[in-house]
Structures are given as structure tokens and as C-alpha cells.
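Taken from a larger complex, these chains appear in their original positions, while the remainder are omitted.
Per-chain residue numbering starts at 1, and chain names A, B and C are given in the order in which the chains are listed.
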């Protein structure tokens, strides 16, 4: 049995690589997918494909058309969603992806530091599991294969 | 035809009263529902009903059980969801409620200031309508009755 | 038993009034709903609520946000959908509304002249009933009350 895991969350550091390496070492049969991690490409993909837009509102709307398309394709292929929250950034996309996954009955793990317990309490409560580190998230998935 | 409208968003000022008054003046047949607006009650409802919890994590988890129960009951009764974002607070609950509404095919309006165009671009893009003021949100609903 | 009937189709003449009058004469317990019939308002509703847009593409997109919101609210409240096709106009909205209704399992009646048999053959085939006049469509609904 192979699992496809969607990795929702910020794209400003290499946490996904860390997770993939760990899963590799454990030889877990997991295919990881996720959002576009090239931040500049993600912000500009609308204009890159559709051409220049009148202003930033429309540039953003064009980019989000395509980013949402990508997320939709990949999340529908996924068996599990991990959503990482940290202390920086607004992370409304992460909240959106986690909520969407929960609504689609995708088993969902939230990763967040202790400092975010209070503001994330309702979302944590709806997710299947909440942990504090991505290593713990991987242990949860690993447990499905034991 | 009467509509039930869920008002997601922060509970730190009286924006819901403003909206209700406006709807009243227009004599729109709308029943408004929403989260618990008494902030202290919302934070303490877990301990109030279930008794003291070991620490803040568990206090928060108990409160969120009951707040999520309430949201679930009321949102299932709703025909439309309005989600207000502002410049203060993390508002992950608002993002969660908007995403859940969209996943449930509830027609959804996001209200956000221009300053939040970029961080909300993917969520705006999935909502049916995005406007900048709650008066505009009410005009959108009003348009359904014209 | 009362039925709510969504009337999809062009908004350039008074076919809906004709239908409503007939239903009235037959004293059928039907609430009719449908798209915004004021064409100018329908085209301008985006700019009217959200303000001026950079050009026609964006003006149209803003209007369609709100028109789609309206359709979604009203169609979800409906038990039955009637979709009228005629020889004028592109009527892609009509095709969209009929297809959406069929996908939502709303019993759907298509009204179209004989001249449109060929181009509408696949959509007619998916609808529950296809007739040639709105009077026939009303007879079909009337038959549910007999």
C-alpha cells in the first residue's frame, strides 16, 4: 500500500525536503506532493501564463487561479494532508488547505508550535491529529504502516 | 423566500450589529447567525461546562469542542456565509469557516480590506464574491431578492 | 406541497411573466425564482457594488461573481429547473444552468424550438424532459400536482 501525502504550509524554507529525506531513510512508500515551492514563480504564474495584468489585484487573482487549480488536482490525488503552521506569515492558505482537506474527509495532521495553541484551537480540534514537529507528523504516518 | 446567513469573523467589535441594522432598514427577510460573540464566554465555555482542565492546551481544546459544535449546527442551517477579515488578529477560524462553507457549496462572500489582497488571494479566488466592506456584502445579498 | 422553480434562460423578453401568469391562473402552488432580469443591472452589478474596474474583462468578471452567487443561492432553494433556449443569443449561461441543475439532480425541463434539435441534442438527452413551448413546460409541472 502506497500513500500520497499533500504537504500544505509555507514555502519559505526547506521543511518539505527534511520530511522527504526522513521518509526516505525509513523507506516509507509515500509520494509527497504540495504547492509550488518556488515563491517567485508562485506569485508570478498568472502573468507568466496569461500576460500582464492591470494591477496587483488582478495579478494576484490570475496567480491564484492557477495555484488553486494545482492544489485542487494534487489534493484530490492525496490520501493524507499535513499542514504546517509556524510563527511567521499569515498562513491563510494553510488554514484553507487544512479545512478543505478536513471537509473532503482526507485524514489531516496539523503541525504547530506550542505558541500557536490558542489561535489554532478550533482548527486543531477539527483535524485528526495535531503535533508540534514535522518529525512527529511523520511518526503518525509511519504508524499506519506498522 | 427567507435566507439564513452565517457571519464568520472576529468578535471584537460590533460589525454584526451594524450589518443586522442595515438589513433591518432594508427589510430583508434574513436570519443572521454566527459564532459566540462574547469573547470571554467563547474562551471559557469548555471549563464552564466540563470543569477545570489541566492547563491552557486542554482548556482551549475543551472550548473548541463546543465552539466547533455550535458552528457546525448553525452553518448547516445557513444558506449563505459572509466571512470578514481585517488587519488585526490571526483569524484562522475565519479562514477555516470560509473554507468549510466553500467545501459545503454554501455561497460565500469574503469581506477584506485592500491591504489583504495578497495574503488572501487564494481564498478570495475560491469564494463566490470578495468585497471590501460589509455594506457591499449586504448589497450582494440584497441583489438576490431584487 | 409547494414547489420552487428556477427559470433559467434569456432575460430579453417577458417569458417569465407569461409563465407566472399562467401558473397563477391554474392556481399552482409554485414560487418562481430566476436570474436578474434587468439586463443593464445584471451587466453592471459588479461595478455598482465593487466600484470601477480596469476594463471590460474585469467589469464582466466582477458582475459574474455576483450573478453566479445569486444563481447559486436560488438554485439550491429550487425543486425544479426550467431552461429556455431560443434562436437568438449564445445562451451559454442557460446551458451552464441546465447542466448544473442536472448534476445536482434537480428535475430539469428544457424548452427549445424544433430548429435547435440538433445543437441541443446531448443536453436535451440529459435533461428529464424537453418541450417546445413554455406552456408545455408548465403542463409538465402541473402534472406533478394532479
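Heads up, the rule we're going with is that a contact is a pair of C-beta atoms (placed from the backbone, for glycine too) under 8 Å apart; a residue touches a chain by one contact, two chains touch by 3 or more.
A quick note: this is a predicted structure, and the numbers were derived from the prediction, not measured.
Assembly remark, whole complex in this entry with 3 chains visible in place, copy number of the identical chain is 8.
In the analysis below, only the chains that are shown with their structure count from here on.
Interface of chain B with chain C: the two copies contact each other largely through different residue positions, with under half of all numbers used appearing on both sides. Centroid distances from chain C, each centroid being the mean of CA atoms, peak for A.
When the CA atoms of chain A are superposed on chain B, the rotation angle comes to 180 degrees (nearest 5). Among the chains present, the centre nearest to the common Cα mean is that of B. Taking each chain's centre as the mean of its C-alpha atoms, chain A lies 39 Å from chain C.
Averaged C-alpha coordinates give centres for chain A and chain B that are 24 Å from one another. Within the complex formed with chain C, the residues of chain B that make contact are 1, 3, 79-80, 105, 107, 109, 128-132, 136, 139-140, 143-144, 146.
Residue ranges of chain A in contact with chain B, taken from their complex: 56-57, 60-61, 63-65, 67-68, 71, 89-93, 95-96, 98-100, 102-104, 114, 117-126. Across the complex, chain B is touched by residues 4, 31, 33, 36, 38, 41, 45, 48-50, 65-66, 68-70, 72-74, 76-77 of chain C.
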